[in-house]
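As you look at this complex, bear in mind that one protein chain is not there, while each of the others sits in place.
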Amino acid sequence: MFIRTDDRITTSQAIVFMTNTILGAGILTMPRNVTQATKTPDAWVAVLLGGIIVIPVILLMVKLSQQFPGQTIFQYANRIVGRLPGKAFCLLLVCYFLIIAGFEIRSLAEVTLFFLLEGTPIWAVVLPFIWVGAYLVSGGINAIARVYQIVFPISMFVLLISFAVSSRVFDIDNLRPVLGDGFIPVLAGLRATIPVFVGYEVILTLVAFMENPRQAAKAMIGGLAILLAVYLITVIFVVGGISIDSAMTSTWPTLDLIRSFEISGFFVERLEFPLMVIWLMQMFCSFCSFFFQSSLGVAQIFNLSYQPVIFAMVPIILLSTMVPKSLQDLLLLGDMIGMMNISLFLLLVLLTVVWLIRTKGMKQHV
Amino acid sequence: MLSSVISYFPTWDVWLQAAIACLVPIVASFVYKKTYSLAGKGRNPNTAENKKDPDPPAPNNSPFSGDYATDLATIRERIGGNSDLCSREFRMAKLNVRATLFFVTGMQNDRVLDLQLMEFLMFEAGADVYAEPERLHDQLPFNNLFEAPSLDSFNRSVLFGYTGLLIEGQPSGLLIECPDGANRAVQEPLSEGLLRGPRLSFTEMLSVNTSMLRRQGLSEQLEIKTFQVGTRLQKDLALAYIKDIVNPDLLEEVKARIQKMDFDFIAESGYIEELIEDNYLSPFQQLQNTERPDRVIAAMLEGRIAILLDGTPFVLIAPATFSMLLQSPEDYYERWLPSSLLRMLRFAAAFMALMAPSLYISFISFHPGLIPTELALSIIEARQGVPFPSLIEVLILEVSIEILREAGIRLPKPVGPAMGIVGGLIIGDAAVQAGLVSPFLVIVVAVTAISSFSIPSYSAGITLRLLRFVGMIFAAFLGMFGTILFFLLLCSHLTKLKSFGVPYLTPVSPFRPRDWKDLFFRAPRALMKRRPAMMKTQDDKRKS
Partner (left out) sequence: MSSPRKLVLLTLFLSAILVMPTGCWSSKEIEDVALFTGIALDKGQPAPIEKEFESKGATYSKRNKVMATLQLVPFKSQKKQGKKQNDQKSTFLNISGSGDSILEILRQFSIRLDRPLMGHHLKVIIISVDLLRKQSIEQLTDFLLRDNEIRPSTLVYVSQGPARETLMSKKLNEVPSFHLSKAVRNRSRTSKVLKPITLSRLDSLTHSKKSFVLQTLVTGGGELELSGASIINGSTGQWIGSLNQENTECLAWLSGDRNAGVIKTDDWNGETITYEIKSLRSKITPQVKGDQISFQVEIHTLGRLIETWDEQSHPTTNDYANALDKRLEDKLAAMMEELMVKLQSKYKSDVAGFGRRLAIENPAAWKKVKEDWDNVFSRSEITFAIKVRINDFGSFTED
């Protein structure tokens, strides 16, 4: 057919979707979290290890979703554990997505108000952002994935250029010694690195939208690999550029890295401008993803139509944005999201076990 | 514990904000849907209010009676009131029957009419012509000869400029000689000038335009289908496409949309554009218009469909994508390396034309810390004594530039360029001298204006001009954050937009690596072996 009406995304779109969902606030704060946990220059090892640990989790989710082709978690949870527990689990997931969406917007607003728009009331930053998000999300997954495809290459390009230019302050000695204190600090760092991958739960719905669900595992691992590469580069350049001591004490270490030098004689002397631009766009992507997931979840759990749910979601997201009262609360919320992430994962494992028992049991009956 | 939870409970102002947050999109979407359905009615005759019979009403559909006198009387009664209608009654000498010629003055070549037609009919047309009334058609030595099916269409055609002939004893009227109204000669394309490439442009005559397409090359696959459009004043519209390339689904869709058009008069192809495009509330054009036959034929070879309308030199190409707006036929005529450079320049120019003033506002008014120190110092010195905030300052200059441009189009040709010089140089300089605007802004506005001139398609240029003002307002509110929001909003809109089912941003997204060869740069022809993937053509090889 020439005119397509189905809402499916290609494999490359799925990769970008995955990367853009997770790549949000983390890119500015992650170096601090990780270095504070490791206290050695081995932060990058912790990030690498964290990424590798996440891979089996992702594979589990993909496999689970592939058992129910064309269905999202909100649809098949019922079939696994029954109606009520399934619904409860899905609601939990929706709440989780909503909290992350609020968290992303709030961090965005905090950075914007601190660096760009001092004196503007927070709602003036948050409201238009949510509205533009709602406009995009109402276009369905295809429109979202397409915006990601535009934003992603731009932000990767700018990010890599920024880091490449920051090599003028890069000092390899800041990253040495490698594993000078052994592996214990790295393991301590894992506590901080696994939460930076928060958001991979989108796989549970994403696989259902793929044109080729068979390539889901490849796509998701691909998305994670890109993400891991970006995080690794970020940590290496931040620690190498401003050293571990500065990374630990700075609230937004990546911005500080870029702000710690000027390229005189270049038209954009101050690279935090392009960096802020792409970061804002990246935050928009990440936020829209969670917005979409939660609206979809509500629509599918309660059998509502998708468009009105978006309107209902807008004020809820706003409320969730406004709950933290200070930056400290926000950072605390970030840690809590990390914990929620782990407990949700455990719940999911439980779900899988139940499902395995059920199917196995059925086979025995046959 | 509980009190600490309660302390996180949002206060009333947050609830108020939440209410506003909820209300605005609902109202916006309500207004959008209302406007959409409001103007959307003209597009689809199947809506309740337009359940009209597609055929003209009964009294207009009367057949010829066959009786000369009654028919003559009816015709006279119906259209005889027009003072520019001439009817010349005469006797055919050899046959001795009465006949009448109807024609409208000024729409016929008088020489042909007098010397050939009248002479033949009055003196030469013999019994052999008249003997077999049903074969009359074949016997008359005229190239353009039709039999009018009904009195009504006879009347209409006569008034449109055909010469009508009513002969005693004949069952129906004949139409001889096509209208030959005032036409202009073929000229160079005005709106799309090129240095290298054919200098041919379409004219107002549909037949001339189709012939231009035919003359592009020999092929039996180039098919041109004609439709009548307009409910009150009818006009010819032609679809042109290459039969074995075009996707049949696309063709069906275009045909269906054209047949659904419901408007009394289609004056220009812009009417068609608005009536058949996917989203008429979008600022972006979803059909490309051009007056260059070479552009049309190239598009047809890519699997697109051309829509030609009688009476306008602007031909529509459907479907259109964003990248087409920034391509010029010259890209393909010149060497590929410089062409690629020019094309990338155009993308950069489009970006500047859209964003430069908003970036200026956000830097000057919101983020002086993001510009290099030395530049900041020179801007401060340049802006000393400018009494307005940057938004007002930019608006003053931008609006006057737009007015100048508009005036330049309206003015007679010899005055136009002088106007540009007067406006651009003198007003700009005087504004700076008077301290109304800063010299730095003059540079920004000039760069913006020049950038927008470099966009090959005029219609795309207007779109960007419009959006530039929207961007400026966003920037004036939220600085760079607003500018980014504007960009994201634009991206969101563009990704939702489709032109006849083709996503507007193809091949950027959905990502079609095959079509990237002809996007930011123009690959050498050796690499462009296949037609664009987005068109889903029947035959996608360009080379064997």
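A and B are the chain letters, set down in written order, and residue numbers restart from 1 in every chain.
Everything below uses one rule, namely that contacts are C-beta pairs under 8 Å (C-beta built on N, C-alpha and C of every residue); 3 or more make two chains touch, one makes a residue touch a chain.
On a predicted model such as this, the values are computed, not experimentally measured, just so you know.
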{"item": "Contact with the hidden chain (one of B:Arg292, B:Arg383 or B:Arg465)", "value": "B:Arg383"}
{"item": "Absent-chain contact - pick from B:Ile364, B:Leu436, B:Leu485 or B:Leu505", "value": "B:Ile364"}
{"item": "Positions on chain A where the hidden chain makes contact", "value": "114-121, 124, 173, 176-177, 180-181, 242-246, 248-250, 256-257, 259-262, 270"}
{"item": "Sites on chain B contacted by the missing partner chain, in the whole complex", "value": "27, 30-31, 34, 363-366, 368-370, 373, 376-377, 379-381, 383-386, 389-391, 433, 476-477, 479"}
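Here is the rule we use: only the chains that are shown with their structure count from here on.
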{"item": "Whole-Å separation of chain centres (CA-atom averages), chain A against chain B", "value": "44"}
{"item": "Of all residues in chain B, those that touch chain A in their complex", "value": "7-8, 10, 14-15, 17-22, 24-26, 28-29, 247, 249-250, 253, 366-367, 369-373, 375, 477-482, 484-485, 487-489, 491-493, 495-496, 500-501, 503, 505, 508-511, 536"}
{"item": "Chain B contact footprint on chain A (complex, rising order)", "value": "1-4, 10, 12-13, 112, 116-117, 120, 123-125, 127-132, 134-136, 138-139, 142-143, 145-147, 149-151, 262, 264, 266-270, 272-273, 276-277, 280-281, 284, 307, 310-312, 314-316, 318-319, 322-325"}
